[in-house]
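Shown next, in C-alpha cells, is the structure this report addresses.
With one protein chain held back, the other chains of the complex are shown just where they sit.
Then we have chain A:
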Amino acid sequence: MAEVEETLKRIEAHKGVIGTIVVNAEGIPIRTNLDNSTAVQYAGLLRHLTMLARSTVRDIDPQNDLIVLRIRTKKYEIMVAPENGFLLIVIQNPCE
C-alpha cells in the first residue's frame, strides 16, 4: 500500500506531469491533484472514450485487451490506463 502511494507520488513528480486522476467504477474521481471540476470533467469524458476504444480493440480480437490509450494533443498528452473497475488518467506536457 505504501509502495503504491510512493509510486503515485513519484509519477506526479516526474518532469512535465500536469496531473493525475484515479477514477472509480462509477466515474467519480477518487484521488487527484487537479481541482475537482477539471477532474470530474476529464473523468466523465474519458470514461466513454475509453470504453469505446476498449470495445474496438476487443471487437477485432476478443482475446486482446486495451492497456493504455494515449491522446497526443497540441498542448499536452493524455494517457488513460483502464483496468477492472477504474481508470488511471495522467496528463503530461512532454517538452516543457
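Assume a residue touches a chain if its C-beta (ideal position, glycine included) is under 8 Å from a C-beta of that chain, and two chains touch if they have at least 3 such contacts; residues count from 1.
Everything below uses one rule, namely that contacts and distances are computed from a predicted model.
Candidate names were "DELLA protein", "KCNKG protein", "Dynein axonemal intermediate chain 4" or "Myotubularin phosphatase domain-containing protein", and the UniProt protein name of the unshown chain is "Dynein axonemal intermediate chain 4". Only one residue from A:Ala25, A:Leu45 or A:Ile71 touches the chain missing from this view: A:Ala25.
Touch with the chain that is not drawn comes from one residue among A:Leu8, A:Leu34 or A:Ala53, which is A:Leu8. Taking the complete complex into account, residues 1, 3-5, 7-8, 10-11, 14-17, 22, 24-26, 28, 30-31, 54-55, 58-60, 62-63, 67-68, 70, 74-75, 77, 79, 81, 83-86, 88, 90, 92, 94-95 of chain A touch the chain not shown.
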